[in-house]
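As you look at this complex, bear in mind that one protein chain is not there, while each of the others sits in place.
A, B, C, D and E are the chain letters, set down in written order, and residue numbers restart from 1 in every chain.
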Amino acid sequence: MRKDGRDNNQLRSIHIEPNFTIHPEGSVLISVGNTKVICSATIEDRVPPFMRGQGKGWITAEYAMLPRATPQRNIRESSKGKIGGRTMEIQRLIGRALRSVVDLDKIGERTLWIDCDVIQADGGTRTASITGAYVAMVMAFQKALEAKMINTMPVTTYLAATSVGVHPERGPILDLCYEEDSSADVDMNIVMTGKGEFVEIQGTGEEATFTEEQLASLITLAKKGINELIGYQKEIIGSGIAGQISESE
Amino acid sequence: MRKDGRDNNQLRSIHIEPNFTIHPEGSVLISVGNTKVICSATIEDRVPPFMRGQGKGWITAEYAMLPRATPQRNIRESSKGKIGGRTMEIQRLIGRALRSVVDLDKIGERTLWIDCDVIQADGGTRTASITGAYVAMVMAFQKALEAKMINTMPVTTYLAATSVGVHPERGPILDLCYEEDSSADVDMNIVMTGKGEFVEIQGTGEEATFTEEQLASLITLAKKGINELIGYQKEIIGSGIAGQISESE
Amino acid sequence: MRKDGRDNNQLRSIHIEPNFTIHPEGSVLISVGNTKVICSATIEDRVPPFMRGQGKGWITAEYAMLPRATPQRNIRESSKGKIGGRTMEIQRLIGRALRSVVDLDKIGERTLWIDCDVIQADGGTRTASITGAYVAMVMAFQKALEAKMINTMPVTTYLAATSVGVHPERGPILDLCYEEDSSADVDMNIVMTGKGEFVEIQGTGEEATFTEEQLASLITLAKKGINELIGYQKEIIGSGIAGQISESE
Amino acid sequence: MRKDGRDNNQLRSIHIEPNFTIHPEGSVLISVGNTKVICSATIEDRVPPFMRGQGKGWITAEYAMLPRATPQRNIRESSKGKIGGRTMEIQRLIGRALRSVVDLDKIGERTLWIDCDVIQADGGTRTASITGAYVAMVMAFQKALEAKMINTMPVTTYLAATSVGVHPERGPILDLCYEEDSSADVDMNIVMTGKGEFVEIQGTGEEATFTEEQLASLITLAKKGINELIGYQKEIIGSGIAGQISESE
Amino acid sequence: MRKDGRDNNQLRSIHIEPNFTIHPEGSVLISVGNTKVICSATIEDRVPPFMRGQGKGWITAEYAMLPRATPQRNIRESSKGKIGGRTMEIQRLIGRALRSVVDLDKIGERTLWIDCDVIQADGGTRTASITGAYVAMVMAFQKALEAKMINTMPVTTYLAATSVGVHPERGPILDLCYEEDSSADVDMNIVMTGKGEFVEIQGTGEEATFTEEQLASLITLAKKGINELIGYQKEIIGSGIAGQISESE
Partner (left out) sequence: MRKDGRDNNQLRSIHIEPNFTIHPEGSVLISVGNTKVICSATIEDRVPPFMRGQGKGWITAEYAMLPRATPQRNIRESSKGKIGGRTMEIQRLIGRALRSVVDLDKIGERTLWIDCDVIQADGGTRTASITGAYVAMVMAFQKALEAKMINTMPVTTYLAATSVGVHPERGPILDLCYEEDSSADVDMNIVMTGKGEFVEIQGTGEEATFTEEQLASLITLAKKGINELIGYQKEIIGSGIAGQISESE
């Protein structure tokens, strides 16, 4: 059994608070164990220069941590004057993941901005960001539908993410907290859709390696966890919207 | 009567939630009407270079807004690669204000970092930051006392801040929300102590001016508001600590 | 009596040399005691993006110090690659102050750039900058009138600034030199118009506080000093232009 | 058959030119089809601050492209003043991959710098960089052994990387050139060791997804390709060094 | 005799490999002794803002070194976030030199970008860059002629550069390698045309000076060396193009 009493294939408790702040078109506070992320969705009426004139939209994400989201204070990237490599990797991942389940042709020349701001970190901030950002995005598109800015829900299926890893003593485990993540030999982030397909697999054995058998176990764990996360997203989003998202499932 | 039903000399509803996040030595979420700021206090075991070897401490503050704290999304300062003038003014103000009520000799060669992160903005973010940061700071020093890192509470009195302004129709008013602030002729931020003394007066008549009589009215309003804010801070901080802060009052 | 022989309510000697350099539309060298600032005014035929299409103008200021304006050499902000918080505060203050006495509708979609470059510093550089910049600005508008670029003098009244402070031994004093400023408990910069109204009050008790009585004394001192500064500005500007500025006074 | 005549499971022609430049401790020019990367290895006699005092070493990588490595000229990152997200992702990947096959305790407090500079790009620059950098690293460690700077070859096994992807018409393919990469639905970079274990799996379905069956096919292709690449590395490195690397295989 | 066996007035061996990479419109690898520079020429279909609407073109150059072009690894300018003074001087020099032998009116509103990337450095990188960039430029214009993008070869004459210097023991010498350059009292870079005229003379006596007699000797050496370089350029470029360049010679 893990330190926090979970089985190896058990997620941490998850909570999504919709409409967490009043200004964004979509806003949630997602909590996955002690990890807490504010996800906001903004619809902007133009696309970046490289997309102009194609009649389709774009989705981009930004990710940041408050300085004391962590046990030690970390320096703000605005104070450093530049965005670090880890932040860039994460925000590129979030954007790619969301784009894979949206029909960009259906949103016109608009940009959906996703802001994921971690206010408390305990492992899995990037996967919590994706799971929460998905809900904020759906809420924003729902508002755009109501305002007749778009004609049809452009989201084609559900999307959630979790982490899996190989712990030196416990073996393959699901949804690592920070303490587990820092002692794991292998760390893998997996993003999947409501149709059970992969969007991203990012597995890294920092100063370690992993076998094909371990890869198979990790994927099995991730599928179980993501199924549960998507189940919870459906509850939060509600059946009305859910119907619009995926009549085909 | 104002749009939100308040009298001219009435504060918005205020709420301070202590221990809002788990990692910082001091952490509060302060809400002043719709303005919400996470204030965190961190004690670091060294001082900046210009203070070294003097045997005394330092207090410094950083201030930021989430991109969708506001009705329109604003660009992150980390993305711009530099911190704007407004942000710098505010974080210098918060730091100066807190230093005025702390005996820096009593904290040794340590730095107290204050992080004020606005998650929702509706006017008065800098004064809410000061009022909330004060509570986070006292909580952090209380922990340092309990850990015997310091011997005596270094805070000499209470400290809170509010805004006042001259509205073209309503005249002098207390605690402006964003809509009032943007239509006011004069905007003044005032920081005062538990002893009724001024720490900062920053009055600006952007594209307008104000008379000595108006100045007097504004100061009267600010004093009333700050007294109420300090009364609420005392409730939150609790009588045990309160006794340590200001035996002289 | 103060070290330099002045009474507490006495300004330092002031001198404004008009047309100090040949290229700018308005140029002065202002000396306030040993503080010397080159103030240049430039009229540019467009406004910043956020002002476009409104048919009105804008005034913006930049402030800098030569590295050896001070006893110790200070590092250029161009070498640091960014503008510091103090510089930003000052240039925002200068811009706001000037805008408060100009009818921006009368200058069309143009920007007035004010450059204040301190070549020698001995306290009060920001207030000297405002007092000098006002004269440079009037000279530039006078040239624009002569060139029929604008039809009427857009300046509505005079404007000058000074500093006041509470000295631990001498009490409230006017127009602090550097040595007085660094030992003062309270430091206040006040900007007033030719009509006796306030434009800015910025009072700070760094590691100290001040009472309502002290505030009153400081304001009285500032009013006396600013009246004298405006009297001197009128001499420099000359009666022809003076008539255009403020027929109402 | 693919446009360039290859079978789906066939690598492009590979060539590694050792000692390509004279100054670095290890230097190769790797060509994978039309992709050409100069890989240099530098041994520096210290470690970054976060590693000091642990008695072990560090490996870090930098990656860049010449402006005309590509059909369209791309702007230098030195001219932009910052390093982009893609570059950061790649250089973090290269560093992580190399560290996974080196016993950092055996190199003392030294840093191995890897520089991968793409002089001609046609897809797969990051995997070619890893495959080439591995050889440059081994050469640098061999020199350090000869100079008795270290006592034993710290490299524990071979390491190479390739890309695989799902092409809309051709299905799963190995070692994508640029034209194939830009039309592929799924793009996956895989890094493996000489022992047949995974170091990194980075699979991305930009605006697409992939099934578990496709994942299995891609992994099979990657294993075949990496085995061939490692076979070629062994030829280049030579049997003397090869023996030192992996007596256990 | 010099360490490498050359006479004082002898160039190092020179080699220019045309079409070194496949993407640029013009590409060469120039080797001057151990100094090796990749020179690429790109034709872009617009000019920088300050040139627009004049109906003529522009030529601009960028210069960089790979980190291990040198015996010690040098930090990338992209990592530093800014371009150093030496780099700026060199790229301004290359651009100016090339512009002096091109009739910019004949290329329309286009920009020729020259990229000089030093992959191995042993003194004289800036002069090798100019000599190589000239050939890359001619090749790019030749392609533009063939594509009927331009009607006539805009290059008016040949152009090459070399360095000369005063060595404390050997006196005035031609084409300094790094070891000679770092011990020379005077260092001079000279750019000349196929007509025997000067384009640039940059002579510097860092911590030393030079006489009018020494200047005369240095110029004589440079003329000899540049004549030989231009002879070699003519071989590489070929007689067809050579005829277009300079019918007047």
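Heads up, the rule we're going with is that a contact is a pair of C-beta atoms (placed from the backbone, for glycine too) under 8 Å apart; a residue touches a chain by one contact, two chains touch by 3 or more.
Note that the structure is predicted; figures quoted are calculated from it, not measured.
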Where the complex has a chain not shown, which of D:P18, D:G81, D:G108 or D:G196 is the residue touching it? D:G81
Out of E:T111, E:Q202 or E:Q244, which residue would touch the omitted chain in the full complex? E:Q202
Among E:I22, E:I75, E:M88 or E:A147, which one touches the chain that has been omitted from the display? E:M88
Against the chain that's been left off, what residues of subunit E make contact? List them. 82-86, 88-89, 91-92, 96, 99-100, 104, 188, 193, 195-212, 215, 219
For subunit C, which positions touch the chain that isn't shown here? 21-24, 27, 34, 36, 38, 40, 42, 44, 62, 64, 66-71, 73, 76-83, 113, 115, 117, 119-120
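Everything below uses one rule, namely that only the chains that are shown with their structure count from here on.
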Where the CA atoms of subunit A average out and where those of subunit B average out, how many Å apart are those spots? 34
Computed distance of Cα centres, subunit C from subunit B, in Å: 29
Hey, what residues on subunit E touch two or more of the other chains? 81-82
